[in-house]
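A protein chain is absent from this complex, but the other protein chains hold their places.
Going by the order they are written in, the chains are A, B and C; count residues from 1 in each one.
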Amino acid sequence: MGNVRLAVIGAGRIGRVHAENASFRVPGAEVVAVADVMRSAAEACAARVRAQKATDRIEEVLADHSVDAVVIASSTDTHARLIAEAARSGKHVFCEKPIDLDLEKIDAAIAEVKRAGVLFQVGFNRRFDPSFQKARELVQAGKVGEPQLLRITSRDPKPPPIDYVKVSGGLFADMTIHDFDVARWMMGDEVEELFAFSGNLVDPAIREVGDIDTAVVSLRYGSGALGSIDNSRRAVYGYDVRVEVFGSDGVVQVGNLPPSTVTVGGVGGYRSDGPLFWFIERFEQAYVNELRHFVDCVSKGIAPSVGAADGRAPVLLARAASRSLAERRPLKVER
Amino acid sequence: MGNVRLAVIGAGRIGRVHAENASFRVPGAEVVAVADVMRSAAEACAARVRAQKATDRIEEVLADHSVDAVVIASSTDTHARLIAEAARSGKHVFCEKPIDLDLEKIDAAIAEVKRAGVLFQVGFNRRFDPSFQKARELVQAGKVGEPQLLRITSRDPKPPPIDYVKVSGGLFADMTIHDFDVARWMMGDEVEELFAFSGNLVDPAIREVGDIDTAVVSLRYGSGALGSIDNSRRAVYGYDVRVEVFGSDGVVQVGNLPPSTVTVGGVGGYRSDGPLFWFIERFEQAYVNELRHFVDCVSKGIAPSVGAADGRAPVLLARAASRSLAERRPLKVER
Amino acid sequence: MGNVRLAVIGAGRIGRVHAENASFRVPGAEVVAVADVMRSAAEACAARVRAQKATDRIEEVLADHSVDAVVIASSTDTHARLIAEAARSGKHVFCEKPIDLDLEKIDAAIAEVKRAGVLFQVGFNRRFDPSFQKARELVQAGKVGEPQLLRITSRDPKPPPIDYVKVSGGLFADMTIHDFDVARWMMGDEVEELFAFSGNLVDPAIREVGDIDTAVVSLRYGSGALGSIDNSRRAVYGYDVRVEVFGSDGVVQVGNLPPSTVTVGGVGGYRSDGPLFWFIERFEQAYVNELRHFVDCVSKGIAPSVGAADGRAPVLLARAASRSLAERRPLKVER
Partner (left out) sequence: MGNVRLAVIGAGRIGRVHAENASFRVPGAEVVAVADVMRSAAEACAARVRAQKATDRIEEVLADHSVDAVVIASSTDTHARLIAEAARSGKHVFCEKPIDLDLEKIDAAIAEVKRAGVLFQVGFNRRFDPSFQKARELVQAGKVGEPQLLRITSRDPKPPPIDYVKVSGGLFADMTIHDFDVARWMMGDEVEELFAFSGNLVDPAIREVGDIDTAVVSLRYGSGALGSIDNSRRAVYGYDVRVEVFGSDGVVQVGNLPPSTVTVGGVGGYRSDGPLFWFIERFEQAYVNELRHFVDCVSKGIAPSVGAADGRAPVLLARAASRSLAERRPLKVER
């Protein structure tokens, strides 16, 4: 079989990462088109990855019969519509997280995917990080016994621009969504009930636009296992993303990834690197791996491991967390 | 001034630790008497530490005018009464945690201490551990900026005997009490509200006697900072006690203490020691340091740094946690 | 300026790494030709990196005026000749280490490079590893003060095939050569005298072909600083490559790079990953970075930081080590 022919929709930062990975680091794939509402962005990206076509008209890409699949990396509010349109055009779909913030839109998009029978993958980067994967495999293999406690720490190095915060859907939908995904995946179980505390400790501007910047969310699973997630929009020492699964037979921990393995000893003790700056650096390999998985699934005609249900469930957790805050009580999670 | 003359009340495991430390590792102190309801235990301990007197009659010790201070290490249900009696006898008091599980008894004991004008210290070991102390000093000195998040992991290597569980006052009063103390001390702030999830995942016998063995407690401080504590009665890899304070300028973490610094590399990767077995080993130095502090305070006539208020406050947190469980909602903490 | 047009000579394992990196991960470069004595290898590699030409006739590549530079990744015994021929053809040259094992051949090749005025870089991977680079920068910036001691540990996960050992030039020229390069570069000083102990502890077959498999080499620098290198052909726990520079104001250490940041705690303590398997994995980023540097230098017309003198000097150290073994005494290093 020939290469899987991809069109990348959205040539912003994460779109360019996907385009370069697809073009250069995913055997069996090629990027044939790049679309972006800013034509110059599409062109620059297409040139970089040697794609034949650059356009600001997404419908052109969807109408192109030589395109096998699309990588949706445009702004979140366009995801659900583009998923549906791509599915109707018979393209397999890789879509950045989240599918949408609105459950009805998510369900509508998923319905189109199912109707069209195309393959669908949502881009939860941690699922393809070598360390997260290894931890998950150990848990799945029973190496920590029955999972009993989950701890997730997830702190950004700095808040996004306030204009982004306004449209982000809020901390839970924008940032904790990754942790909610990890919480499900890592424990192999569904969260039944949760309780959220929040704070505005990082930047008053975030409060002014109605969002929070600090949170602790407690989880209770169907199995009876418990969990806890803590978030902050600003960790001055870098992007701090750790997870720990504790069980009846042990514990597995995923630590941060530093830019170097250098340690310096001096009068004040030892110094070592903080975590890699942010998600682009920390999950560099994960972004490669997730596209490799998608392309592999497309070329074999099998369903990706992170599909529509996995795109939908963490949104329900984010909604429950928001309601827990508003109602100041623990909440059962809808299904 | 001569040595501070101590009587140790209770010659069980922790009593013997205190007696040996007081006798051998605390300059300026000597153990002149050991009392225990089991006379043979008192005698064995007195012989070991070269104390002149061993008795099963505690009143004898309290009546002894040559005794400056008592170290109360008997069972928890005797603490409040012994504190009061010792205070009335004019003895300074070092008492193992907790003062009591009942707030009225605590307050009565504290009232006697105040009336008598004797010095009082409660034995929260973490307060005198070199690592916990260093972390606290860094936080106090502003090295992490404004504290925003607290994470405590505190897991025992194995559950206590079920007969002990029955009279322990429950996980929150017996085990989490240390974490509640650390939560106040490390953040330099009071917990205003908390929410608890619990589980019975370790041993059904614990459920049968009405207790829990796994918990996640979320905290909200007066300052708006948040926190999370997780507990388990059984970590097969050893006594896992970690704390992390995250703030506007950084993070400070206290890790576990291993029995050796040995690493072994083999076909399956690197292996290193798990944590020291349990509190006697982990807090060996802390037990020495806390008595040094007490003896130093007694000899100088100044108040110990961990006094009556610090003995009382974590009990209120434990009570709030229990009620949160019962009422399935977040609860404000009484004062 | 347009892309730097590269021809890759040698399509074995390391040649393919260079070809893929040059093609996909080095902005401003493209691979226009791949040459290998095995035509099928050249063709497979060219197809993978979308190079226009694949050939088993190296002279064809050298005669091609559209080729700006060559990447020499063929067997060591061909390096010196190919360097000279490429230089005479006016191509800039990136050559895998070592230039040759014979000093006269090295000098002849270097002379041709100088005569032709082409740019030349030798492929010492550690020079472009982020951790090694950071350590070197710290040493250069005086962060450890005056360097006084160097420690290098460099152990392969397993011996190469015995047929390779036969033609490898011996452990010092084949393996320690990297450490000799690091020893010069990291300390910013020349080794004046060295002494070698060796052993045959790994595989008797290595002794039978006249080579050694274990070594400890002591170094004395011009400044009076000292150093020590230890090598083994087989570390069962993986490719163990560490370096430490100790100085008047501190110490800097480069550790191994694990495949994941996962730690597992169980009854026997904690387990974590061993080092990445071997040089292809451990120095993946270094291989990218060294070509980026070469292409950057070529496009700007400036000399690469690792040139002819740096290719020659470690060979002199390897020769001195061999003679030290033979004569069982410390030896001054020729210049």
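As a working rule, a residue touches a chain if its C-beta (ideal position, glycine included) is under 8 Å from a C-beta of that chain, and two chains touch if they have at least 3 such contacts.
Computed from a predicted model, the values in this text were never measured in an experiment.
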Omitted-chain contact residue, chosen from C:T76, C:T176 or C:T214: C:T214
Of B:T76, B:S89, B:S131 or B:T214, the residue in touch with the unshown chain: B:S131
Contact with the hidden chain (one of C:N3, C:T153 or C:S299): C:T153
Per the touch definition above, residue among A:A108, A:V236, A:I280 or A:L316 touching the missing chain: A:V236
Residue ranges of chain B at the interface with the undisplayed chain: 23-25, 27, 48, 130-131, 134-135, 138, 143-144, 249-257, 259-267
Where the unshown chain meets chain C, residue by residue: 145-146, 148-149, 151, 153, 155, 193, 195, 197-202, 214-216, 218-220, 224-228, 230, 232, 234-237, 240, 246, 248-251, 328-330
Interface with the undisplayed chain - residues on chain A: 235-238, 240, 258, 265-274
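Quick note on the criterion: only the chains that are shown with their structure count from here on.
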Centroid-based (C-alpha) most distant chain relative to chain C: B
Chain whose averaged C-alpha position falls nearest the assembly-wide average: A
Chain centre separation (chain A, chain B; CA means) in Å: 42
Rounded Å distance between chain B and chain C, as computed from the means of their C-alpha atoms: 57
Geometric centre distance via CA averages, chain C-chain A, whole Å: 38
Residue numbers of chain A (touch at least two other chains): 249-251
